[in-house]
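Complex shown without one protein chain; remaining protein chains in place.
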Amino acid sequence: MKFSFPLMALGLEVTMIVLFALFVEYEMDPIVIKQTNATKLPKSERFLQLYPLFQDVHVMIFVGFGFLMTFLKKYGFSSVGINLFVAALGLQWGIIVQGILHSRGQKIQIGIKSMINADFSTATVLISFGAVLGKTSPIQMLVMTILEIAAFAGNEYLVGEIFQASDIGASMTIHAFGAYFGLAVAGILYRSGLRKRHKNEESVYYSDLFAMIGTLFLWIFWPSFNSAIAEPGNKQNRAAIHTYLSLAACVLTAYAFSSLVTHRGKLNMVHIQNATLAGGVAVGTCADMDIGPFVAMIIGSTAGVVSVLGYKFLTPFFAAKLRIHDTCGVHNLHGLPGVIGGLASIVVIVMGKSKQSTIAMQAAALGSSIGTAVVGGLLTGTY
Amino acid sequence: MKFSFPLMALGLEVTMIVLFALFVEYEMDPIVIKQTNATKLPKSERFLQLYPLFQDVHVMIFVGFGFLMTFLKKYGFSSVGINLFVAALGLQWGIIVQGILHSRGQKIQIGIKSMINADFSTATVLISFGAVLGKTSPIQMLVMTILEIAAFAGNEYLVGEIFQASDIGASMTIHAFGAYFGLAVAGILYRSGLRKRHKNEESVYYSDLFAMIGTLFLWIFWPSFNSAIAEPGNKQNRAAIHTYLSLAACVLTAYAFSSLVTHRGKLNMVHIQNATLAGGVAVGTCADMDIGPFVAMIIGSTAGVVSVLGYKFLTPFFAAKLRIHDTCGVHNLHGLPGVIGGLASIVVIVMGKSKQSTIAMQAAALGSSIGTAVVGGLLTGTY
Partner (left out) sequence: MKFSFPLMALGLEVTMIVLFALFVEYEMDPIVIKQTNATKLPKSERFLQLYPLFQDVHVMIFVGFGFLMTFLKKYGFSSVGINLFVAALGLQWGIIVQGILHSRGQKIQIGIKSMINADFSTATVLISFGAVLGKTSPIQMLVMTILEIAAFAGNEYLVGEIFQASDIGASMTIHAFGAYFGLAVAGILYRSGLRKRHKNEESVYYSDLFAMIGTLFLWIFWPSFNSAIAEPGNKQNRAAIHTYLSLAACVLTAYAFSSLVTHRGKLNMVHIQNATLAGGVAVGTCADMDIGPFVAMIIGSTAGVVSVLGYKFLTPFFAAKLRIHDTCGVHNLHGLPGVIGGLASIVVIVMGKSKQSTIAMQAAALGSSIGTAVVGGLLTGTY
């Protein structure tokens, strides 16, 4: 029993090293392959272009997600600690599975862009972790990391390559996916005893401040998350601007509704820590489209409202009626706003504001992301 | 009563969305306008150039200012929480008022540079917030955000466009302005009961560590604050170097004087958290001038000394004699060092070391910044 976690961890790391030795090589410098693709930049310039965005995303994954979950007094250290472990394992595995799907039988090429995508792939597991925090052992997290990232990479390939859908900030493929996967696992793991353990879910003064470290670094760097792999130029520019504005608008509506639904008009800390981020999730799918700055603000405002109402009404309902206990409320921060993101892209296309994708393909992407997540989560939870 | 804060917040957000819908559009790509301005870079390169600096400033505004004020045990969460709210509202409003003043009747163009400037505009309110912390309601902060940013944008336009004065790091237009605005409001809000509430102003062990998160992120990214909108090349290079050196020199003199003025030679935590940053404020005005590295260190050293002496002698004097209660001591961190910054630029010009501006214009900029701030603060406080 004592040895199962360390042996599995070591076994996985040895497996990763063998897989990397067999299948991974450095990205070729486009100077060498200039003939076939003249528009690509030399490696030193691509490094310059992508590296600062990579580091912003890296901070979000390890500090942002890690500290966001520290608000529960009892789980503070284990959230940061398991977050680091899951992400370190997940990024290695993400390079392999994403690489296999995108390399078309060639060797997997690793570069700064694949590091960004690998970090992205870990985000799905970290989101799901928020739903099952306090219900899983380290070994279960390890299994979930392997299974969820494989399912994520499959769905992402479907959405991006087969449907050719547009989801630059991954509202559907990361946020909605991660949330519904986690909820499905949480549903399987439900035990009636969980209700009594509510006292572990209290926050104390300083645990709320630690959680704000996570919130703020996610909030600050979210424009990088949504623009990191966007096409340089107008699209990347817009993705950063839209996310900046959507998040700012979201803060105002989240604070307003938090005050409205809380006893005596006070602000609820859980809303401030979580719902203020919903605008970053919801604007993701449309982030690089030519929607106009104010539309990004409308999307963000809506997400802030929906997220607060979710914490107030949906989370208790899920726990009491559906027997799904969502520890950190990821459904309100990632699930609903992710769905809003997908729906917003459909509205934008209906209104003729973007031709990057079609209604059918965006709807397929949303359905596929939620469907794969639920099925994958149920299977993982049963295991 | 309960509904006034949420309704005002929602009303303001709706107003912002309408203003953005009517007046704001994306920055045009200079490729399109190449004919008229051949020196501008294409958008993808400007993104590359400005985006990392924007993110550094963004961290300062939300994590730096937010956590700097957590040292007061009782106000920890409300400082971080209101900081986020004020900055999210302020940046939207900043884009509008700065845009109106600089767009010459055209539509307001939004890009990464306007996001940096919008973040800057929120800094003035966050500085003033440090003077009134514990004395204001969220609604008062909301009103102050709207009024102060309008006053700031007006003064900045006067200083930059009419006087053509030089203040690249905004020592005068942001730091001195924000401090004297806040002090004027604090003077109006003074109630004798505030003296008794001193027990809320105690720090505890861990609140001092939280405050150091704010201090350090401000300290680290200050070179970006002072160089973000400087002219690329020599000027931007110098702005970063000078700020780096000024802050390093400031730490040594602040520690030395903290030990000198504190009982038994101990270090005072408030000095370490605040006075170590005075060098970043004071070097701001001259940051891009060709003053020589050692002059930046002299400016920083001086600011460290003045700031510690301010905390030791001026703050108690202000509270007791002038009936101005400066909760976080912003006069010592932003007010005095901002004035030093303006004066330093005059000395530099007198000594013939820079021709970027004239003595008269720098003096006018300093006077206008303090004057507008005091008048604006008195009016805001009376409201």
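Observations
Order of writing sets the labels: A and B. Residues in every chain begin at 1.
We adopt the following convention: a residue touches a chain if its C-beta (ideal position, glycine included) is under 8 Å from a C-beta of that chain, and two chains touch if they have at least 3 such contacts.
Remember, predicted model here, so these are calculated numbers, not experimental data.
Residue-wise, the contact with the chain that is not shown comes from B:L48, picked out of B:L48, B:V86 or B:A319.
Of the listed residues B:F5, B:Y255 or B:Y311, the one in contact with the hidden chain in the full complex is B:Y255. Within the full complex, the residue among B:I188, B:I298, B:A363 or B:L379 touching the omitted chain is B:I298.
The omitted chain makes contact with just one of the residues B:Q98, B:T145 or B:Q236: B:Q236.
Although one chain is not displayed, chain B still touches it through residues 48-49, 52-53, 56, 205-206, 208-209, 212-213, 216-217, 219-221, 223-224, 232-234, 236-238, 240-241, 244-245, 247-249, 251-253, 255-257, 259-260, 264-265, 267, 269, 272, 276, 292-294, 297-298, 301.
Touching residues on chain A toward the chain that is not drawn are 1-3, 5-7, 9-10, 12-13, 16-18, 20-21, 24-27, 29, 42-44, 47-48, 51-52, 55, 58-59, 62-63, 66, 70, 76-77, 80-81, 84-85, 88-89, 91-92, 110-112, 115, 206, 210, 213.
As a convention for this text, only the chains that are shown with their structure count from here on.
We define each chain's centre as the mean of its Cα atoms; on that basis chain A and chain B are separated by 33 Å.
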